[in-house]
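Let me begin by presenting the structure, written as C-alpha cells, before commenting on it.
Other chains of the complex are left out, but the ones given are in their true place.
Chain IDs A, B, C and D follow the sequence of writing; residue 1 opens each chain.
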Amino acid sequence: MITFEGVTKRYADGTVAVDNLSLQVPTGAITVFVGPSGCGKTTSLRMINRMIDASSGRILLDDQDVRQIDPPTLRRGIGYVIQQAGLFPHRKIVDNVATVPYLLGWDKKKARARAMELLERVGLDTKLAGRYPFQLSGGQQQRVGVARALAADPPVLLMDEPFSAVDPVVRTSLQDELLRLQAELHKTIVFVTHDIDEAIKLGDTVAVLRVGGHLAQIADPSTLLAEPADDFVEGFLGRDRGIRRLSFVPAEGVAVRREPDVPGWAVVLDADGRPLGWRADGSATGASRSGTGGAEESPGADDPGRSPASDGLLPFGTFDPRTDSLRAALDAALLAPSGCAIAVDGDGRFEGVVTRQAMDEALAGAGARRSPGEGTASHG
Amino acid sequence: GGDPLSDTGASAAPSSTGSGSAAAAKVVVGSANFPENVLLASIYSQALQAKGVQVEEKFNIGSREVIYDQVKNGALTVLPEYNGGLLSFLDPKSTAASKDDVNTELKSKLASELEILDSSPAEDNDSLSVTKDTATKYSLTTIEDLAKVAKDFAVGGPPEFKKRREAQFKDVYGLTFKEWKPTGDTTADAIKSGAVQVGNVFTTDPKILINGLVPLQDPKSVFSAQNVTPLVNKAGANDTVRTTLNAISAKLDTAGLVDMMKRVAVDKDDPPAVAKDWLTKNGLA
Amino acid sequence: MNWLIDFFGDPANWSGPGGIPARLLEHVEFSVVALLLSMLIAIPLGLLIGHTGRGAVLVVIAANAARALPTLGLVVLIVLLVGVGTTWPVLLPLVALAIPPILVNTYEGIRGVEDDLRDAAYGMGLRGGQVLMKVLVPVAMPLILLGLRVAAIQVVATATVAAYVGLGGLGRYIIDGLATKDFPSTIGGAVLVAALALVVQLCFALLQRVVVSPGVSRRSGLR
Amino acid sequence: MGEGEPLIRWAWIGRNWPSIQQLLVDHVVMALVPVLLGLLIALPLGLASARWRVLYQPTVSLMNVVYSLPSLAVFIVLIPLTGLAERTTVIIPLTFYSLAVLIPAVVDGLAAVPDHVRQSAVAMGFGPMRRLLQVDLPIAVPVVLAGLRVATVSSISLVSVGALIGRGGLGYLFIDGWQRQFSTPIIVGIVLVVVLAVLADGLLVLAQRLLTPWARARRTA
C-alpha cells in the first residue's frame, strides 16, 4: 500500500505541480494516474521513488515514510519503467535487464539467469539477449524495460507512460502482456498515462488528475464511466461511456437459447458445428438449423476467409458467454442481420443465440445494477 | 622537381622581378631573422626613405640560406650582409680571412644578378664562447685549446652551425664534439646554464657581456672577417641606393654597432628607433 | 621524391641523438606527456560540469578563448620566464592547446546523454557516481574520444614548434631545414609528423573499437 | 630574460602602437581571407559531398591528413611557389585548414535539414536550385556557422606561426621578443591574438543570433 497524505510539490519556479494530494494505492493492484498533459502525473509518480522530493505532506510505503529511506536503496526496491524504455545503449539486453541484480551484488551468473527468465516472461525470444538496444524494435525495447524493472522482483512498479511511444497495434499487445503478467505476479503498480482508454483497460483503480495537480476522481473504471464526478471527468472520459461500461459487465448473465425462435432467419453451421452465417429463411419461420449438424454444410467451408455473401449467407457476430463481456455480445447482435448474437464455445462451436429480447434484458440489467446512492462511493 | 628552396624561378617571385629596370619604383629591404640584422636593415631602409626612395620592408625573414635566393631573384633588393659569412656560404672551402681578400673573392663568387657595396668597418664575428668558469677550469683561450676537451663538450648554436661549421672545425682544429644541440637564440643562455659547454655566438651579441662569456680566439681564422656589407640586386638598385648605403658603411663601426645592440637587446629599444637615432647622430637622415 | 630518399636514405639521419628514432621518441614523449596532462585536467572537469551542469557556460567560453592562444607565443614567453633546460615551455602551450577540444567534447558528450537514460539510471537506484561512470561515460565515449583524437593530432602537429626554442622533436628537421635551406630535411620532418598524426588517427580508430560499446557506436552510425 | 627586466614595459606599447596596428591589420587579413576562401570553396564541395555521399569520406580523410600537417612545414613548401614573407604563403595553408573544418560543417549542416522539410519543399513545387537556395542552405546556416567559428579562431591563432617565415602578423612580436629576450612584445602579441579571436567569435555568435532567430539555442561550442 502506498499512501499520499496531503502531498504538495512546488517547483523552484513556483509552479505547483501537485496540490495537496491524498490517495491510496492498494497493494497488488494496478492504479492508473490519468489526466491531461501537465496535470502532475509524472511528478506524483516520481515522488514515490524520490526522484523528486515532495514540498510538503508525506508518502508512505507500507507505513514507512519514503523520506526516511536512502533514495538509492528505496529505488532498488521499486521497479521503474519509462516511455522510451531508457535502456542503456552500451549494454547488451541481458545486462540491461540484470542491472539491478548486479547493483545488489548478485553473482553474475545468477543475475544473468534471472534476466533470461524475465525476458521469456515478458514474451521476448531469449535469442535477443545478446543484442544491443538499438537492434530492437520500439515494442521489444519496451518489453525489455519492463523485464528490467522486474529483475530484482520489487513489490512495487512505477510506470510512466511506458507504452505511449509505440504504435497502436504494438501498444495493445503490450497492454495485454502487462495484464497477463500482473495476473501472475500481483505487483503493486502505479501506471501513468494520458490515454483514458488505456487507463480504463489496465486500471483496477483509476485516479483522474486535473491540471494543477488536483485529484478529480478516483474510482474503479466501471464506476468512473457510469458516474463521472464532474464535467471535467466526463469530458475527459469522452463519448461512448455507456457502451464502454459494458466491457466491465460479463456476458455470462445473458440468456442463450439453444433452439431459438428467430422469425425469418436461420443459422448455417459447418461440419464441426461452427456457424457460417445467417440465411434469410422465408419458408422455415424461425427454425434454426443448429443442432441438426452438417446437413447444411456450406460449399465454402474450407475457405478460411468468411465471405458469407458468396452463397447467400449473411454476416454474423459471435461471442463466448464464458469469457466475453456484454459489449462483445451486443456487438455480435448488431452485426447480425437478424439482430441476434450467436453464442459459441471456446472452440468456436455454436452454442445458441441470444434473442433481441434477451439482449434487451441483459442491457437493462447492466444499467440497473446500481441502486440509488451507490454513486456516492465515487467521490474520493 | 628540384629543391624548392633553391628554386630561383623569378616568375614566381611576387615583388619586382630580376629584370626590372634600375629605376625600379620600389626598393625591398630584407633582413635575416636576428635583431642585429633587423637593426641594420632599419638603418638602410630609413636612410633610403630619407632620400626619397620608396621602400618596402621585409624583416626577420629567415637565415641566409633562405634569403640569399630572394635577393638573387629580385624579391628583395637590399640585404645587410656580412662579407665573410656570405663567402663561406657561397664557397665553404674558401680560406680567405682578411676583409679585402674576402671581398675580392666574394665578388667573383657572387651571382651575376648581385653585387656587394662597400663594406663597413663594423664587424660582427662568429665566435665559439664558453663561460668564465669553463675557461678557467680547462684553461681555454683559443679554439685550439678545445681539442683536448671537445669530446666531453656539447656544442650549441644556431641550426646553421651544424651544416656550415661543424665540418670546418673538425678539419681545421680537429674538434669532434660529444654532442650537437641546436640552441638557436638561446645559445648564450644554454652555455650559461650548462646545457652546452661551448656555443657559437656573435661577438656583438650583448648576452656575451650580460652573461660574462668568454669568446675563444680563432687563430686559424675559421671565422673569417665579418664586415657589415650591403648585398643588393643590381637590377633593383639605382645610384641613389648605392650612394646612400655606401655612406652608411663609411660611418658604421663595431663600437657603434655594439652600442646600438645594447640599446636593442638590453634596453629593449626598438631597432627602428635605434636606427633613427644613429642616422640622425651621423647626419644621414 | 628524391628529397625523401635523400633524407630517409641518409644513414646519419638514423642514429645518434639527432637521428630519426631519437627525434621521434622526443616528439612522442612531448605529445604523450602533454596529452596526458591535459586529459588529467580536462576530463575530470568536463565530467564534473557535464554531470552537475554547474559552471558550464563559463568553462566553455574560457575553453573557446583558449583555442585562440598562439602556441608559438606561449612557447617563447615561457622560455623567457622559466629559462631553457626543461620541457615545460613546450608542454604548457601544448596542454593549453589540447584542453579545449577534450574539455568541450567531454562536457557536450555527458550533457548530450538523453534525460531518459539519466532518469532510468537514477530510477534503478544507481548513485550519482555510478550513474556517471556506468552510464553517462560509456554513452558519451565516442564524443570524448573524438575530442581526444582532435587534441592528439593538434598536439603532434604543433609540437614541432618546440624546435624553435632549441628543444628536440621532429620539428628540429623542419626548423633546421628552414634555417639551412636543407629541403629534404624539412620535407622529411613534415612527412614524419604527418605520418605520426596518421598513426595517432589509426590508434584512436582502434581504441574506439575497443572502448566504445558496439551498442553505442553502431546506434549513432559511427564508424 | 635579463635580471630586472619587467614583465611588461608599458611605455614600449605606446611607442610602438603604430607598428603594432600594422601587424594587427596584416594579421586580420591573413586570418580572415583563408576563412572566407575556405567558405567559398567548402560550399560547393560540401554540397557535392552531401549529394554524392561516396565523395564525403575521401574528402574528409584527405582533410584530416591536411590538418595533421605542421603548418610551418606547409609554409616552407609553398615558399618557392608564392614567395617568402608573402601573405599568400600563409593564406594558402590556412585556407586548407579552414576547409578541413568547413567541409564537414557544410555536409553536417545539409544533413541537418529534416527529411520531411525537404520532402515538403519538393511537394510544393520547388525546383532543385530554388530548394537549395531557399530551403537547404538557410537551414544549414547554424551548423555551418558553428564550423566557421572554430575555423576563424584557429586561423587567427595559426597565422602567428607565419612569423617563422617572415610573415606572421602579430606573430612577429613573438620572434622579436624572443630574440631580444623581451617579454613585452610577446605578451602584447598573445593578448591581441586572443582578443582578436574572442572578438571575431563574438561577432559570429551575434551574426548567428541575427541570421537564425528561428534556431533554438543548441550548440554552445
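Here is the rule we go by: contacts are C-beta pairs under 8 Å (C-beta built on N, C-alpha and C of every residue); 3 or more make two chains touch, one makes a residue touch a chain.
As the structure is a computational prediction, the values presented were derived from the model and not from experiment.
Engineer: Report the copy number of every chain type across the entire complex, expressed with the labels provided.
Structural biologist: Chain counts for the entire complex are A x2, B x1, C x1, D x1.
Definition applied: only the chains that are shown with their structure count from here on.
Engineer: Which chain is in the middle, if each chain's centre is the mean of its C-alpha atoms?
Structural biologist: Of the chains present, the most centrally placed is C.
Engineer: Determine the centre-to-centre distance between subunit A and subunit D, using the mean Cα coordinates as centres, and give it in whole Å.
Structural biologist: Here subunit A and subunit D have centroids separated by 60 Å.
Engineer: From the C-alpha centre of subunit B to that of subunit D, how far is it in Å?
Structural biologist: Using C-alpha averages as centres, the distance is 37 Å.
Engineer: Taking each chain's centre as the mean of its CA atoms, how far is subunit C from subunit D in angstrom?
Structural biologist: 20
Engineer: Indicate the residues of subunit D shared as contacts by at least two other chains.
Structural biologist: In subunit D, 76-77, 163-165, 175, 178, 181-182 touch at least two other chains.
Engineer: Please list all residues of subunit B that touch 2 or more other chains.
Structural biologist: In subunit B, the residues touching two or more other chains are 4-5, 62, 66, 185.
Engineer: Just say which it is for the chain contacts: an open line, a closed ring, a star, complete, or other.
Structural biologist: Graph shape, chains as nodes and touching pairs as edges: none of the named types, so other.
Engineer: Give the pairs of chains that touch; include all such pairs.
Structural biologist: A-C, B-C, B-D, C-D
Engineer: Quick check: in the complex, which residue numbers of subunit C touch subunit A?
Structural biologist: Contact set of subunit C toward subunit A: 114, 116-117, 119-127, 130, 135, 138-139, 141, 212-216, 218-219.
Engineer: Write out the stretch or stretches of subunit A touching subunit C in their complex.
Structural biologist: 49, 51, 71-77, 80, 82-92, 99-100, 103, 132-134, 148, 158
Engineer: Note which residues of subunit D are touching subunit B in the complex, please.
Structural biologist: So the residues of subunit D touching subunit B come out as 2, 5, 9, 12, 15-16, 19, 76-77, 79-86, 88, 163-166, 172, 175-176, 178-182, 184.
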